[in-house]
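Have a look at this one.
With one protein chain withheld, the remaining protein chains of the complex are depicted in position.
Which chain is which? They are A, B and C, in the order written, and residues in each are numbered from 1.
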Amino acid sequence: MRTLHKLPFWCPKHATGMDRLLNTFRIRSSLVRECLAECLGVYIMILFGCGSVAQVTTSENSNGHYLSINLGFALGTTFGVYVSRGVSGAHLNPAVSLSLCFLGRHPWTRLPFYVLFQILGAFMAAATVALQYYDAIQFYSGGHLTVSGPKATAGIFSTYPADYLSLWGGIMDQVVGTAALMVCILALGDTRNSPAPAGLQPVLVGAVVLVIGVSMGSNSGYALNPARDIGPRLFTYIAGWGDEVFRAGRSWWWVPLVATCAGALVGTLIYELLIEVHHPEKGLISESSAQGQATENRQAVELHPEKNNPKDGLDGTLM
Amino acid sequence: MRTLHKLPFWCPKHATGMDRLLNTFRIRSSLVRECLAECLGVYIMILFGCGSVAQVTTSENSNGHYLSINLGFALGTTFGVYVSRGVSGAHLNPAVSLSLCFLGRHPWTRLPFYVLFQILGAFMAAATVALQYYDAIQFYSGGHLTVSGPKATAGIFSTYPADYLSLWGGIMDQVVGTAALMVCILALGDTRNSPAPAGLQPVLVGAVVLVIGVSMGSNSGYALNPARDIGPRLFTYIAGWGDEVFRAGRSWWWVPLVATCAGALVGTLIYELLIEVHHPEKGLISESSAQGQATENRQAVELHPEKNNPKDGLDGTLM
Amino acid sequence: MRTLHKLPFWCPKHATGMDRLLNTFRIRSSLVRECLAECLGVYIMILFGCGSVAQVTTSENSNGHYLSINLGFALGTTFGVYVSRGVSGAHLNPAVSLSLCFLGRHPWTRLPFYVLFQILGAFMAAATVALQYYDAIQFYSGGHLTVSGPKATAGIFSTYPADYLSLWGGIMDQVVGTAALMVCILALGDTRNSPAPAGLQPVLVGAVVLVIGVSMGSNSGYALNPARDIGPRLFTYIAGWGDEVFRAGRSWWWVPLVATCAGALVGTLIYELLIEVHHPEKGLISESSAQGQATENRQAVELHPEKNNPKDGLDGTLM
Partner (left out) sequence: MRTLHKLPFWCPKHATGMDRLLNTFRIRSSLVRECLAECLGVYIMILFGCGSVAQVTTSENSNGHYLSINLGFALGTTFGVYVSRGVSGAHLNPAVSLSLCFLGRHPWTRLPFYVLFQILGAFMAAATVALQYYDAIQFYSGGHLTVSGPKATAGIFSTYPADYLSLWGGIMDQVVGTAALMVCILALGDTRNSPAPAGLQPVLVGAVVLVIGVSMGSNSGYALNPARDIGPRLFTYIAGWGDEVFRAGRSWWWVPLVATCAGALVGTLIYELLIEVHHPEKGLISESSAQGQATENRQAVELHPEKNNPKDGLDGTLM
């Protein structure tokens, strides 16, 4: 106890009575743990994201602008990833999970569980935002929960297309946006390219969401993520906005589900075929590359010459 | 002296005459040191935070917008943490101190001292802002220090609810906001999840404050922190705004004290029960996890095989 | 497979069936790989950059302001660099490639290939933006693709000078801007000065683009990059804006090609002559400098005393 008070509060704890009490709730199934982490990660992401839309909408731009919404989703993503990455890998997005299954980096059998809990997290976050902004939404809308019109509030929760947008334009918009997301995410973690530092990858994933919001948010609100869109949409359907949420924008609701998955696969193929498959053989990296991260790998290898095993070097030291 | 001038100015110093003079003021009591650090940390946080509100208010949005205020509190928190973390752990918030005591990571006996000096720091920062913006506040308000109305200036210092907000809405708002803060802070420092780099955690704690301001600031100004609210409120009570600061918003003043503490405990329980208690046993981390930080841990362990002690590895190497 | 699902999705993959299929597309020529990487890097940069201009223009400032455009180009540059740096060095800019050839850090023989693929990437990105914003541009402009006037849309893709700008003013503007870019980029990577961490250099290169946009964007839209300007201009020439794109602004189009190259060379000379050539001899660094990075170098050298070779230490350990 003597030095305990000097630990920064984010330090790992020594076992205390409270720890032992909490540990009685411990779950050992890795699938359940991962599903809980995905659920909480998406919850945090949507809580901040949809909260920022609620703030800008109900304050009529006096407590924020479009850029605040971009920041809300970006930093929401960052902290959603910090919350869950060490447990589940922080997919937080069915389209990302699908792409990783496609690449063989995630087992197909876990895909439905991940998707279900991602949608559940988004649904609960939308409910929390509605509760937190209940008074504000009532005040702003005069108690009429509408999907379109000057005092529409459904856009706080889900995405709707701009009036001018055609169906094919909307599909194109979501395919391009999600493909760009996926190219950037794969590059950030590609240890044979120039990856971001592991501890800061959540920040950079958030920055990808920021730049997509800044450059591709105008047409249809950059869903990029089926769970981010369908979970809050289901909530609004139940909570009083009615089935207009599925009919609005010429039945727009299915586009963020299908086009984002297609876009993620397109982006995955682009990065794989233009960059990743052309990297030199793994076993040759420490000899052939003068690039930063690979060099750190070399340093690590020199420290453990008996362990000069390419797989170890890449999986273990660099990430 | 030959190479001294080449040291970057933030380098540790060699003892000089000035050092010896300053060292005569040295205090060895760890409690006093920690209280001074908490006080200065909160002072810096509120100086920048309330200063940004003063700038936006008195310039009537011409020298900043709501986003400036979000940045002021966010970066204020960042630098408040940098100033105090190495000494006191940078709680800077009675609700955080309370949660850490609850988890057994901080001794209950130090709690009242921490809280007292946190409030003192906030009080003095409010006084400094009032001094720095004295001319501006006089000019803007015409010399009438009011709590509500078109030229109200009490909101520079403490939080007040929006007109539409009900009491329960306000309590809910502060509980959700502080719970989200606590979940993110615990995740950022959880070495068995995917923590942020130790030297950048103050930046990321600031980013949490930024995203909460962007997404949950509209209802009641995101106090999140009893000291941040009551310290400046006491200052305004004394400095000329009168007891209206306690009566405004249907006696709003106690909500940021009580609801934030409740919210911090809720957030702590959410993170503990959904994520932290389910982590694999500490002693198994270096075998069972492929995740970044844990791997660095493994590397460290390999460097010192004779020291492969889970507690050492976690407390020492990673933070 | 047992632990595979626990890997963060940005982890290096184990070979799977999909990997083997993708690897059949593998190209071993380093020149082709580098050209593909430069092309995709510039594509990402311009996709986000011009996309942000399209969003601000077609939404008439309701979904973003000038600062959004600054962020779009800045983060576009960041992710363009992450995508390509490990393969091609991430020049992404003919003026940068030229400067590096001039300094002897890049072979002149590869210059034309790099430039060609940089322009190709920018051209394709402009085409993608036009496709993604097709409905929005039609709606905004009423179907009239014009280069100047109140509903002009050519400025989404290429830069045009402000009405007040003289030719010499424009040349000066681009020379100063590109020189400032080059000074900062060279400083960020100068291991004998105080370089940024290797894994975060793409973020800081983006920050240079941000600050140039914030401080030097007003006169002529901070092209800074011949490929960024001529690729999209060629696209607009073909896609319906006509030869006005070359005639507008008193035939402005050649200034971003010539003045940026001149500016990059000026900036290179400034940094080299004021800072880099005066650094102490390489072999003496670990003794003579008390500065951070160099000290890490010293540490590395102490770990491998038998390898105390200046070139190794600098090329290998620090980057």
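Just so it is clear, a contact is a pair of C-beta atoms (placed from the backbone, for glycine too) under 8 Å apart; a residue touches a chain by one contact, two chains touch by 3 or more.
Every value quoted in this text rests on a predicted model; they were computed, and no experiment measured them.
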(request) Kindly state which of the options C:51, C:89 or C:121 is in contact with the chain not pictured. (result) C:89
(message) Among C:155, C:169 or C:240, exactly one should touch the missing chain; which is it?
(response) C:169
(request) Since one chain isn't shown, list which residues of chain B touch it in the complete complex. (result) 1, 4-14, 16-19, 22-23, 25-28, 32-33, 36-37, 39-40, 44, 47-52, 54-55, 58-59, 62-65, 67-68, 71-72, 75-76, 78-79, 81-87, 90, 128, 131-136, 138-139, 197-200, 202-203, 300, 303-304, 307, 315-317, 319
(request) Name every residue on chain C in touch with the hidden partner chain. (result) 30, 34, 65-67, 70, 85, 89-91, 96, 100, 102-107, 110, 162, 164-166, 169, 172-173, 176, 180, 183-197, 200-201, 204, 207-208, 210-212, 214-219, 270-279, 282, 289-295, 298-299, 302-303, 311, 314-315, 318-319
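Here, only the chains that are shown with their structure count from here on.
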(message) Can you compute the centre-to-centre distance for chain B and chain C, using the mean CA position of each chain? Integer Å is fine.
(response) 37
(request) Please compute the C-alpha centroid of chain A, do the same for chain B, then give the distance between them in whole Å. (result) 26
(request) Send over the residues of chain B in touch with two or more other chains. (result) 194, 289-292
